[in-house]
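Here the complex is missing one protein chain, while the rest keep their positions.
Naming follows writing order (A and B), and every chain is counted from residue 1.
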Amino acid sequence: MLNYTIRRLLFAIPTLLVISFIIFIILDLAPNDPTGNLPLTIPAEVRAQIRESLGLGQPFHIRYLKWLEQFFVNEPLNIFEQWFDVKIGDSANRLRVTSWMSRSPVVDLIVERMPQTLWVVGLSYVVGIIIALPIGVLSAYKQYSWFDQIGTFVSMVGFSVPTFFTGLLLIVIFSVQLGWLPSIYDTTLNVTDWSSFWMQIRQLIMPVMVLALFNAAQLSRFMRASMLDNLNQDYVRTARAKGMSEKVVILVHVLRNSLIPVVTVIALGVPQIFGGAIITEQIFRVNGLGQLLIIGIENADIPLVQTLTFIFAILIVLFNLIADIVYGMLDPRIRYD
Amino acid sequence: MTNSSITEIVSEPLHEHRSLWSDVWRQFRTHTGALVGMAVFAFIVFVVVFGPYIHDLDPQFLDIRNKNLSPSLAHPMGTDNLGRDMLAQVMAGGQVSMLVGVTAMLLSLILGALIGVIAGFFKILDGVLMRLTDLFLALPLLPLLLVIIMLFRDSLRSAFGPETGIFFLIVFVIGITSWMQTARIVRGEVLALKEQEFIIAAHSIGTRRHRIITRHILPNVLSPIMVSATLGIANAIITESALSFLGLGFPSDFPTWGRLLFDGKDFMQLTPSRVIWPGLAISLTVLSVNYIGDGLRDALDPRIRGR
Partner (left out) sequence: MKKLKIIMLAGVAGALMATAANASSDSMMKMRGMDGQLNIIYWQAASILNPYLSGGTKDTHAASMILEPLAKYDENGAMVASLAAEIPTIENGGVSSDLTSITWKLKKGVVWSDGSPFTAADVVFSGEYCMDPTGGCNSLANFNDVKSIEAVDDLTVKITFKVAKPFPYGPFVGATVPIIQREQFKDCMGAKAPTCTAQNFGPIGTGPFVVTEFKSNDVVVYAANDKYREEGKPAFATAIIKGGGEAAAAARSVLETGEFDYAWNLQVEPEILAQMAAAGKGTIVTSFGTSVERLMVQSTNVDPALGDKRGTVEGGPHPFLTDPAVREALSFAIDRQILVDAGYGKAGQVTCNVLPAPAIYASTANDSCKKQDVARANKVLDDAGWVRGSDGIRAKDGVRLSILYQTSTNGVRQGTQALSKHMWKAIGVETELRNISASVFFGGDQSSPDTFQKFFADIEMYTNNFDGTDPERYMGSWACNEIPKPSNQWIGNNMPRYCNAEYDALVAEMGKTASLEKRAALAMKMNDMLMQARVMIPLIHRGDVSAHANTLKGVRMNSWDSQLWNVADWTRAK
């Protein structure tokens, strides 16, 4: 297993380089332009100069190599300097990956948005899992019971109704009609005491629930299907025949085996947290990583989009590896070596 | 060879094939949920296909004096803010949405299942295919779409006309950007399956590999595939609406369910029927497909069938 992990990690480096190159090609080919959203009163010659000042005049391969250097050398050095408070080389003139929109280092923008993204998207993912797994297990165990039917119905509706609709519906009910919850997420709120903590909870409820419903719907479906598959297996019959208690049969034997496909889904979903939730973030104005990515794309902010998607790619490769390792632990029959 | 007789039974051609499907159908019929789902799905298809002949208003016809109407006899679902009849739009939109939903889902399912099975079964290909999956998962969807649309829209438009051309483009785009999850899940299941006794047994009696895959592996990974299928339809319908919202989909006056829901959302308080019906249509379609999928899975599961 250790060998396998090391081999995969080594193999991840060329994979990621290829991915970064392909992302760069796509972003370069994409027809949107960084000056596209400026007012039309800015004349074309000025736009050409703006593009030039962003470095768009340079050939493609130079821009790619520059980004590679900035991302893999300059940024880590910068982090290192900040952590250990030392200076390495000419740190003042070392170019960092800089966003075209805000002319500030991309990494700083990402760090600034981590708190709200983790609060909202991360929490909703956890809540989603906590809701989904028991529902999935129970509705499989009591297949076609009332519980199962209602669970199926709710999760299907939860998945098929888009978040731009559910989010708005919640705002209309809880912010406009009842006036209970704020419709706009305040990113400047610092949790220092109970009242600010309560504020934080209040502004989290709606976005987290919208997203959690969506996540839970999907997960509980996979969990239920997987449980059903395993409940009919011979080993379950054997275990019961051996006189094991139902609890042990279900929670130890069936659940463990059923988790294999669900682990994939969960692991694949974790990078999505860092991708943010574009629509939900827009509706509640959470302004996390999802919103950063979408406005980066809208404004053709290539360094920003490239860096964000690449970090995203790293997480995907990493979590797919984790999923594979977890398979091996859940199911001793799977062998990679 | 003592094995030959067994192999023959397993691979006996036509006769057994037919009885397999009749078995499946017999099992499927016992599943009430699946039958109801089938009926609802058939009903939606029927309304969407034949409804426009009964309620024959043009979904694109604007009657600006009759805008934002509540449901009435002439307009059973009311009208939108430009005076277009909602029922006509929901039916016209349904044709597109269901077609896009089903075809895009099938495309992504076939791609996902194929890549998943191959990666799980053939160890040499596993690494390459899974890195390909990583790549697709990591690609930024929106810029990718912009590139695809820029490269192919004009040629497709001249070959098939604006609407059919865009249809192929959308199905293709949704299909190739949503197969990865299915592929990962199927591969995981296959990895676990191929070490199980019955697969090893099949190997040892010399069953050919494609036979093992189609007869032993595929039926056993059906349930995650079915779940993916259900979620895939909903996903495709909603992705389509996001695409047209971004100006990358069908022409703006071409109704689809997702688009109707999106355009109607701000009118939620003014004319609620603008969001209720498209929303309900999407949910019902997804629900019915889900139950059909449940029934199919049970029917195709060799352990349940025949009990």
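Note that a residue touches a chain if its C-beta (ideal position, glycine included) is under 8 Å from a C-beta of that chain, and two chains touch if they have at least 3 such contacts.
Worth saying up front: this structure is predicted, and the values here are computed from it rather than measured.
Across the complete structure, the visible chains that the omitted chain touches are A, B.
From the set B:Val24, B:Leu82 or B:Leu114, the residue in touch with the chain omitted from the display is B:Leu82, counting the whole complex. Which of A:Pro14, A:Gly36 or A:Pro134 touches the hidden chain is settled by the complete complex: it is A:Gly36. Of the candidate positions B:Asp85, B:Asp134, B:Asp263 or B:Asp294, contact with the unshown chain belongs to B:Asp263.
Residues of chain B in contact with the chain left out of this view: 60-62, 64, 67-68, 81-82, 146, 150, 154, 158, 162, 245-248, 251-253, 263, 266-267, 269-270.
Residues touching the missing chain, restricted to chain A, are 29, 31-54, 95, 98-99, 101-105, 108-109, 112-113, 171, 175-176, 179-180, 182-184, 186-189, 195-196, 199, 281-283, 285-287, 291-292, 295, 298-300 (touch as defined at the top).
Quick note on the criterion: only the chains that are shown with their structure count from here on.
Averaging C-alpha coordinates per chain places the centre of chain A 24 Å away from that of chain B. Residues 33, 127, 130-131, 133-135, 137-140, 142-144, 146-147, 150, 180-181, 184-185, 188-189, 191-192, 195-196, 220, 223-224, 226-227, 230-231, 234, 237-238, 241, 258, 261-262, 265-266, 268-269, 275, 279, 282-283, 285-287, 290-291, 297, 301, 303-304 of chain B are the ones that touch chain A when the two sit in their complex. By the touch criterion given at the top, residues 11, 15, 18-19, 22-23, 26-27, 29-32, 144, 152-153, 156-157, 159-162, 164-165, 168-169, 172, 218, 221-222, 225-226, 228-229, 232-233, 260-261, 263-265, 268, 271, 293-294, 297, 305, 309-310, 312-313, 316-317, 320, 323, 327, 331, 333-335 of chain A touch chain B in their complex.
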